[in-house]
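Sharing a structure below in structure tokens format, with a few things to ask.
Missing here: one protein chain of the complex. Every other protein chain is in place.
This part shows chain A:
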Amino acid sequence: MSQFTAVQNFSRRDVLKLFGVAGGGLALGASGVSWSPMALAQQGTSESRLNLFIAIGEDNQVYLTCHRSEMGQGIRTGIPQVLADELGAKWDNVVVVQGLADERYGSQNTDGSRSIRRGFDKMREMGAMARTMLEQAGAERLKVPASELSCIDNEVVHSVSGRRLSFGELALAAAALPLPDPASLTLKSAGQYTHIGKSHGIVDMEDILTGQAEFGYDVQLDGMLYASITRPPVAGSVLNHLDDTLARATAGVVDVITLPVPIGAPSFQPLGGVAVVATNSWSAIEGRKQLSIRWGKSPNDAHDSQQYLAELSERVKQPGKVVRQQGPVNTDWPKEQTISALYTVPYLAHAMMEPPTATARMTADGVELWASTQTPQSAQQTVANALGLKVEQVIIHVTLLGGGFGRKSKPDFCVEAALLAKQTGKPVKVSWSREDELQNGYLHAISAQYFKGKVGADGVEAILQRSGFPSISSTFNASVDEPSASELDMGFVDVPLSINSLRCESVKAQAHTRIGWLRSVCNIQHGFGIGSFVDELAHKRGLPTVQMWRELLGSDRHETFENQGFTYGNYGDSLSRHPVDTARFKGVIDAVEQAMARQPKPTSGQGWGFAVHRSFTAFVATATLVEVTDNKLKVLKSIIAIDAGTLVNPDRVRSQLEGAVMFGLTLALMGQISFKAGRVEQSNFHDYPLLRMSQCPDIETIIIASDAVPAGVGEPGVPPVAPSVVNAIFAATGKRIRQLPINAHMSV
């Protein structure tokens, strides 16, 4: 075990030992959703379970807890940076501790691009709380007013006299002090930041370079068994017949176990199926190949994604449910002034490099799991339900995640491991194969969108847009057969278009497989739709696309969508704190336009495409340069600009933008999961390809300097990429691609 997963739930007397701190020290935690901090030393009962954000050892090491999951976004570096900043800690002295699942952290669900967006102020408060206690302890030691002290580089400094005491020297005394009133805390201003805004290298670098980084797949426990599971190939089909004779005869196979059939909506339940349990991974895989299984009938046996998409494409051309109406209803669509378009995006899979995996072992008190999960608390709750345990009897250790992208927000694989550990009485690791991951996942929804625009002499007068896709809500409530409001909030109803008449409608769409979150979620299809259609409007208007966007966005304002028939969710944040600000749209548009202007003029067969999108409260504009030769596409250059307010680690923001470009290019160029007879047709990277280095363009990232509150970063870069590529292909060739993926139309 590497150190960050080794931290257990602890009692007060154990905590310093667990942190490897011999003498003692200050420790702070956050309690419950209110985040009111508590000092460990203040706890009366020695058995109280706590997890800490900050602990300081007498050795002057600063132990900072990351309570959210690291999946490549850099959060194990980012959260400690925020804590360390207010604390005045020296970065070299920081040791990062990974938090267990515990409700006292507040939500640990690492999705929705919200770790920093939601946690920034709270983490600063935690840091300031500890700093204040250290200063108070220093004041008593030095016999000076605390107001004359400051925390700099792991020392409490009295600048008047030049005296200084290390955090380690003061840790014990600080821990004995009463907690400061949160209202009395003074947080730093932006100009005083020491770690926020600095591009610290990722904290797990050395472990990655030496093969010591521990991912879920890497967990090894004494006496552990390895499980490989064949799950139903069609959603809703159940095991009809099993002959496991040959599987049991396979060398190394210990047992073959039939898993329970899920009841009702899929939710986070395992899919059922048959687990082959063996002494090593290979024996489990080989044994599984020997299973003879017949599956029963399912209502989804006839699901054919091509046919489904054809039907959905017809449905979005018919009136649907009105979900936003701005201005009067437009009934006059003169043929010469009207353009219309249909856009479709297929099902998509996550294809994170590490497939889902979890390891479980039964304990005297319950069960303990190690998992690459984005959502330790849901894993804890779901495992508790499945095993008939109380939540506090389930311990969840979060390992590093080999990518997540939303798949690991569903803890079904954790439940599989727990069920098998219980049944075998041994520690069990469940490892999904690549085929499992692609064929039994929670897919991004297949979708169709219809757009109609009326273009007058002075501008666009009316837009009608419709969206249809099976809803994520259907995964939790089987009766849901239409997009939910929160899904339509993602890039469909929330585009601030300053036009006389804007009507948004949704249409029904039945689910035939588990639908889930994928990086940027419904912004994928909605960003593709509006990003493409504005380019088409620009062509009709005879304007550059950037200019068309400026015209559509209209005056600088904060759009509130009042009296338009819906309440905008704004990713769970208030519109006053995270406004839909048309000026910030224009800020990223301007930045990308200027960067494009610095590039050489495109040659014959080349073209630039542009798109802009707001999601997770951040603003992103993208321009892509492509070259099309003999119907073969080459993406040459990507420029991407973000305005995400205050940034904790600019380099990790840039890396997220680079990754978003490649994620967006992968889905635009090659992303497609298809179904025939209810089954996924793809099985591995040969037929569900990811972008390779040779396909990767030069990428220029632009950060808009801002002291606005932090917005999301992990997801917002993805949505504008796909439309910018098809717009670029149109500019290069005159060919308009409206049905993704692009490799259905040209080679990539």
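Heads up, the rule we're going with is that contacts are C-beta pairs under 8 Å (C-beta built on N, C-alpha and C of every residue); 3 or more make two chains touch, one makes a residue touch a chain; residues count from 1.
The rule is short, and it goes like this: contacts and distances are computed from a predicted model.
From the set "Carbohydrate ABC transporter permease", "(2Fe-2S)-binding protein", "MrpA C-terminal/MbhD domain-containing protein" or "NADH-quinone oxidoreductase subunit K", the protein name that UniProt assigns to the chain left out of the figure is "(2Fe-2S)-binding protein". Only one residue from A:Gln81, A:Thr110, A:Thr359 or A:Ser431 touches the chain missing from this view: A:Ser431. Summary of contacts with the chain left out: across A:Gln326, A:Gln449 or A:Thr701, the touching residue is A:Thr701. Only one residue in the set A:Val82, A:Leu553 or A:Ala660 touches the chain that does not appear here, and it is A:Ala660. Of the listed positions A:Gly211, A:Gly264, A:Pro334 or A:Pro600, the one in contact with the omitted chain in the full complex is A:Gly211. The chain not shown here touches chain A at positions 70-74, 199, 201-202, 204-205, 207-215, 217-218, 220, 226, 251-252, 279-283, 285, 351-355, 400-405, 431, 433-434, 650-651, 654-656, 658-663, 666, 684-686, 690-694, 696, 698-703, 705.
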